[in-house]
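Below you'll find the structure I mean.
Note that one protein chain of the assembly has been removed; the remaining protein chains are unaltered in position.
Each chain carries a letter (A, B and C) given by its place in the written order, and its residues are counted from 1.
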Amino acid sequence: MLVLQAAPPRWFDLDPAATPDLAGAFLITLLTLAVFSFLYSDNPIYKLAEHLFIGVGTAWFTMEFYESGVLKSLVHHLQGAFVALHGGADGGPRAVELGGYAVAPGWAITWRLLAVVLSVMLLARLVRRDAWVSRWPLALMIGIYAALKMTGETQTKLVKQIQQTMVPMWPKDASAAEVAGNLVLVLGLVCVLAHFIFTYRRGRVLGGLSRVGIIVLMLAFGSRFGFAVLGRIALLIERVSELASYGSPAYALAGEGGLRWATTPTFLTGAIIVLVLVIAALSRPRAATPGA
Amino acid sequence: MKREIPILLTVICGLLVTVAFFAPAPDDARGIHPTVWQAINSELLAWATVLVAVAFLLGIANVVRINLRQVAARHPDRWYKVVLLVSMFAFLVIGLAEMHESDLPAPLLRMLVPADRITLQSGGEIEGWIMESTPVGLRVREGEALEERVIPHAEVASIVEPSLKLWIYFKIFAPLQATMFALLAFYVASATFRAFRARSLEATLLLVAGAVVMLGQVSLGNEWTGGVAGEVKDFLMNNFVKAAERAIVIGASFGVLATGLRIVLGLERSYLSE
Amino acid sequence: MIDLQAAASPPWPETLDSAAAAWQWMDAASWRLAPWVQPEKIPTLVAILVFAWFMFASQRKAKRGVEIPIRRLAGLDALDEAIGRATEMGRPVLYVPGTDEIKEIQTIYSMMILRHVARKTAEYGTPIIVPTKNAVVMAFAEEAVRQGCADAGRPDAFVADNIRYLSDEQFAYCAGIAGIMYREKPAANIYMGMFYAEALILAETGFLHGAIQVAGTSRIEQLPAFVAACDYTIMGEEYFAVTAYLTREPSLVGTIRAGDVVKVAAIVLFVIGTWLATGAQEAAGRTWFDVYQRVFG
Partner (left out) sequence: MAGTLDIDRRWIYLAMALLVVGLYAFGMSRPLAPAPESQRYFDTIEKLPEGSIVLFSADFDPASAAELKPMFHASLHHMFRRNLRVVSVCTWPAAPPFARAAFREIAPQYGKVYGRDWVELGFLAGDDVALGQIGQSLRSAYPQDKVNKAPYDDFPLLRDVGDSCRGIALLVTISAGFPGILEWIPQLTSRYGVPVVAGTTAVQTPSLYPYYPEQLLGFLGAITGATEYLQLVAPGTPAMAGLRDECQRRMLVQEWSHVLIIGLIVLGNVAYFASRRRRAA
């Protein structure tokens, strides 16, 4: 990403808003090139980076889920409800809103404490893998998920999709492309749906529609392949862009003129990675690399 | 007891959420106020959020257990597993400390959480730990004995809140995850050259459509083909792809509908056996 | 307190002859329904009930043994051809059951397909190798292959150490499979189940070793890679149809039958809609097309 050259980078700076610091630059370039080194061959520094990634990533997700599920939904909600117990005008209970519906704070607290009980039942799986008591919260979760997805997606992915396919075949003052477009849209949809029909006898008509359906399907998969290439390469270019920004003279440690880039984080960590690869290649007996 | 109650719970919660979907939408103009259905729906969803988070924490216990067992079993990669566990717990401690900054005791706070720097309008600078931003001012703990004081908002010029948690996120987690996915650019290139063959009509159509889309997306493709690639790509996307994707979406909706119905009506047993 | 609702509610039309009258009737009906149910969500309720009716009806029919014909899928012929080719060349068959855990529906169905493939390989006496990315899936795979061999009447054909748990990590799993392809040179590679980015690498490595490859997944993102690099691909819903064809499991057959019925209904509905839309372009005011489209919410 473009590095704003507001101030020269400091050696170590924990302020997230400041210009990325040198120590951070070294760490970013080292880890990036360590992962890229896997393209040449599996090596110790890649394994280190990979396990560091799983460790740091798991910790991050744990913190976020803890903050969202436990802190926010339980602790803060219950705090708010307890405050509401006496927060009313005359010291009496002030209503707590659940989904816009006013509920007595006492009820709000008891309902949410039930969620605490269910969580404890779920934690029973830590003690015994298939603790039967943990099935209650699991059953509840699966019921809620299934109902939420079923209702929402039937409306959006079935009813609304049928409704929106009713386009006029020959729009009045439309260009040839538009008429062809609507024709392709409706007939294409009919043919691809026909292709995915399994329990009706496949006569001449259904077979013909299915053949056309496959052609439309392949054009769609082709576009997915084109977009997948676009996306993957965009990720690679961003990595190269970040490596380039930490290879700029502003991040050079020493030296002047032409040789400054030799002391930048990108070049130095690159040299380290090449060294590791050479050592790994020499120390490993010349076994043919399987399928590489 | 072990099977009937869970299935009963699934059916009850499933039906409640389903009915809440169809419940009347609050509409002040018509005088339709939120009903108990909105409350039930919101409370059940809150429960699900809590349980999803707790289930995730269970997953972590699994990861730790597997890695510890592998380290104990002198697995060849055990030193990497040690790195995994150490980096996980270290980052967890730092992150949780920063999350509970305001209720940490002094020694832990000083050790784990970097102090914030507040520059005042009067030019002075205070180093301490901001606890809360109340309408009156900033409640800060600073000085040797970490006594609390409130700095009115008017006096504050700027605040710098250093964070070791975000430093580790942007310098270790972000580059690693981004580069892991960037590897795929190389794998696509290699697979395209060595394995993507126009062996059948279907594969040929796929490769031709892919090439057209790739050219249509970028201005070079349009320059070489005089804008035709862009138009063909737009026609392809807005008609062929829209038709096929719509059929796929309609097809997928049956799968969700079928499993949803079986779960909500209590006919699905599979999740009880695992 | 004046009952605001009654005063402002739209009146019912006298006759239902014109499109405008039908539209007015809809306004009046949805006004009165609003306090009980959301009017524009009624079509969704109807769709769910219709699908449920056909699903349970055909499920009951399937349970009672009534033959619901599922057409012979080309994917199954491709599977048989691949196994036949491996037998001719006297080389093993490699079966990759996807990279997701057992709770993913596609992995469970992959176990059923594995049982069918294992029965075929046991009949032909060809070894079958099943690398898994997860210990639980390995246990299920072992069970599936053992039952497959028993189905073929050759329980002795089951070789326990051909069912191997390689690694939990994505790229290490791919490297492990590449190793098997290099050393044991399977002549047929079969990929069935839920795949992520590794589909690309597996299909490429398999193609380079000259094996005939058959893939099957309902995960749309990975289908382009499989179609381009494999000899045959079972796509999207065909994956569930293949499982239903092989197992004849009533609930699955019921779902697919209900899905087909609603698909045919969907085709009829939007063809009617398109025909109405085409006719309704010139007409001013409310047309039957507007009424028809409003029925869908």
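Definition applied: contacts are C-beta pairs under 8 Å (C-beta built on N, C-alpha and C of every residue); 3 or more make two chains touch, one makes a residue touch a chain.
Since the structure is predicted, the reported quantities are computational estimates derived from the model, not experimental observations.
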| item | value |
| --- | --- |
| Option touching the unshown chain, where B:A178, B:L205 or B:L257 are the choices | B:A178 |
| Touching the absent chain when the full complex is considered, from A:S210, A:S223 or A:T269 | A:S223 |
| Among A:A180, A:A244 or A:A262, residue touching the chain not depicted | A:A244 |
| Chain not shown: contacting residue from B:T49, B:N67 or B:S87 | B:T49 |
| Of B:R149, B:R194 or B:R269, the one touching the omitted chain in the full complex | B:R194 |
| Subunit A residues that touch the omitted chain in the full complex | 1-2, 16-17, 39-40, 60-61, 64-65, 67-69, 72-73, 76-77, 79-80, 83, 97-100, 144-145, 148-149, 152-153, 155-157, 160-161, 164, 220, 223-224, 227-241, 244, 292 |
| Residues from subunit B at the interface with the omitted partner, ascending | 21, 25-26, 28, 34, 38, 41-43, 45-46, 48-49, 52-53, 56, 132-135, 166, 169-170, 173-175, 177-178, 180-182, 185-186, 188-190, 192-199, 207, 210-211, 214-215, 217-222, 230, 234, 237-238, 241-242, 245-246, 249 |
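Note that only the chains that are shown with their structure count from here on.
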| item | value |
| --- | --- |
| Which of A-B and A-C has more C-beta pairs touching across its chains | A-B |
| Most remote chain, CA-based centroid, reference being subunit B | C |
| Centre-to-centre distance between subunit C and subunit B (centres being mean Cα positions), rounded to whole Å | 27 |
| For subunit A paired with subunit C, centre-to-centre distance based on mean C-alpha positions, whole Å | 24 |
| Where subunit B touches two or more other chains, by residue | 21-22, 184, 188, 202-203, 206-207, 210, 248, 250-251, 254, 257, 259, 261, 271, 274 |
| Touching two or more other chains - residue numbers and ranges from subunit C | 41, 48, 51, 208, 220, 224-225, 227-228, 236-237, 262-263, 266 |
| Subunit C to subunit B touching residues, read off their complex | 4-5, 34-38, 41, 45, 48, 51-52, 55, 102-103, 105, 108, 168, 197, 200-201, 203-204, 207-208, 218, 220, 224-225, 227-229, 231, 236-237, 240, 251, 255, 258-259, 262-263, 266 |
| Residues of subunit C touching subunit A in the complex | 41, 43-44, 47-48, 51, 68-71, 73, 169, 171, 175, 178-179, 181-183, 205, 208-209, 220-221, 223-225, 227-228, 235-238, 241, 244-245, 253, 256-257, 260, 262-264, 266-267, 269-271, 273-278, 280-282, 289, 292-293, 296-297 |
| Contact set on subunit B toward subunit C in their complex | 21-25, 27, 30-32, 66, 184, 187-188, 190-191, 194-197, 199, 202-203, 206-207, 210, 248, 250-251, 254-255, 257-259, 261-262, 267, 270-271, 274 |
